[in-house]
Structures are given as C-alpha cells and as structure tokens.
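Only one protein chain is missing from this complex, and each of the others stays in its spot.
By written order: A and B. Residues from 1 in each chain.
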Amino acid sequence: MSIVRHEPSSILCNAVVHNGVVYLAGITAADTSADVKGQTVQVLDEIDRLLALCGTHKSKILTASIWLPKISTRPQMNEAWNLWSDKANLPARACVESKLADPAWLVEIAVTAAV
Amino acid sequence: MSIVRHEPSSILCNAVVHNGVVYLAGITAADTSADVKGQTVQVLDEIDRLLALCGTHKSKILTASIWLPKISTRPQMNEAWNLWSDKANLPARACVESKLADPAWLVEIAVTAAV
Partner (left out) sequence: MSIVRHEPSSILCNAVVHNGVVYLAGITAADTSADVKGQTVQVLDEIDRLLALCGTHKSKILTASIWLPKISTRPQMNEAWNLWSDKANLPARACVESKLADPAWLVEIAVTAAV
C-alpha cells in the first residue's frame, strides 16, 4: 500500500494518503485579521481545497479534530461549521481548548476522509 | 469502500465506520453531577454502547484520546479506566489537559476500534 504526500513544507505535509484514507495537517487561517467565524470559514475552504487535491470531498469526511484557544468561541466556530458541513455526511468530531502555535490563530482543524 | 455513519446530531456523528475501522466522536457524560470517576464510567459505558452498535467491542479498540480539563484528575479517570479496560487488549493512548466545551464536563474520550 503506497503513501502519497501532498504539499510538503519544511516540517509537515498538508495531506498524506494511504490505504484509502487521507490525513490532513492541522489547518489554520492565512488571514488572521478575521474573527473566529471568519478564520473557520478560511480553514474549511482550505480543507475543501486539500480534499479536492486528493480526489475526495467533504461528503467523505471521517473525523474532525478542532482546537480553539478559547473554548468559549465554540458557537462562532460552529456557525461556520454549520454553513459548511454536509448534514447527510457528518464526521465523528472532537472539539477542545488548546493554545495554538501563533496567538493570532483562533481555530485549528485537522480532518481525515475516505479517498 | 463504503462509509457508514451512526447517530448524526446537527454537527457530528457519534460513530463513523470505514474500511474496517470505527471512529467515535469525543464522548462526554450525560449526568454532569458525577465526579471525574463517575463521569468516566458514563463515558466508557457510552463507548461500549456505540462500539456494539457498530458490531464491535472494547477488545478490538485501537486508540484512545483522553482530554481532562484538570490533568491532576488523571488518577480518578484511570480508576474507571482500569475497571473497564480489557487488560489483554489495551489501546495506544494519549491523555492531555484541555478545557472542554461545557465546563461541567470533567472528561472527554474519543476512541477508534477495528470492526
């Protein structure tokens, strides 16, 4: 079973595909001037782009791990989540509080999906 | 390889099965009047129920991710874990501190298992 790696940086790959599953890196927003909802929209757009790059789609999402530096902002994150998510194909999800590498990042999301 | 999704809420599914693996959502206690050990018992009971729903069992557990809002309560969580876990079939496990979505939740656990 081969491994296909997409978009390597110096420390990680944005997407790794193996045995019918794609694993995405923890994704954060590029434009950190946005609020929690706006950053979440950016993160989910980037997840859409990476899933497409791997030949899959949010309808095949398996899991989502969500980290918020302030768990009290979960409702704002969920507003963007609810606009984006495929209600017929929701993943197993966990959402907890953790500070992120850049204090300007207000949300980080890592997903896996079937390919 | 098909995807089977169980118990969707508005934001997630409690269990997603794909390619011989079930992924459970991060599970928390329904009765938050319980202490850490009591909430962990509830969480592990719910995990048993969801694994059974997917046709599997804790003896086939692969991984467990555990979040505690106070890492100092790990011994109380482990008391319930030790009563529940199948000593011949223990998972790879990580346990770290993170605040959870509801401050009344004292433990959250997400597991994967072979189906």
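Keep this in mind: a contact is a pair of C-beta atoms (placed from the backbone, for glycine too) under 8 Å apart; a residue touches a chain by one contact, two chains touch by 3 or more.
Note that the structure is predicted; figures quoted are calculated from it, not measured.
Undergrad: From the list A:15, A:44, A:71 or A:106, which touches the chain that is not on show?
TA: Only one of A:15, A:44, A:71 or A:106 touches the chain omitted from view, namely A:15.
Undergrad: What subunit B residues would touch the chain not displayed?
TA: 19-21, 60, 62-64, 67, 71, 74, 78, 81-82, 85, 87, 89-98, 112, 114
Undergrad: By the contact criterion defined above, which parts of subunit A meet the unshown chain? Give residue numbers in ascending order.
TA: Given the touch definition above, subunit A has residues 1, 3, 5, 8-16, 18-19, 23-26, 65, 67, 98-101, 108, 110 touching the missing chain.
Operating definition for what follows: only the chains that are shown with their structure count from here on.
Undergrad: Can you give the whole-Å distance between the Cα centres of subunit A and subunit B?
TA: 21
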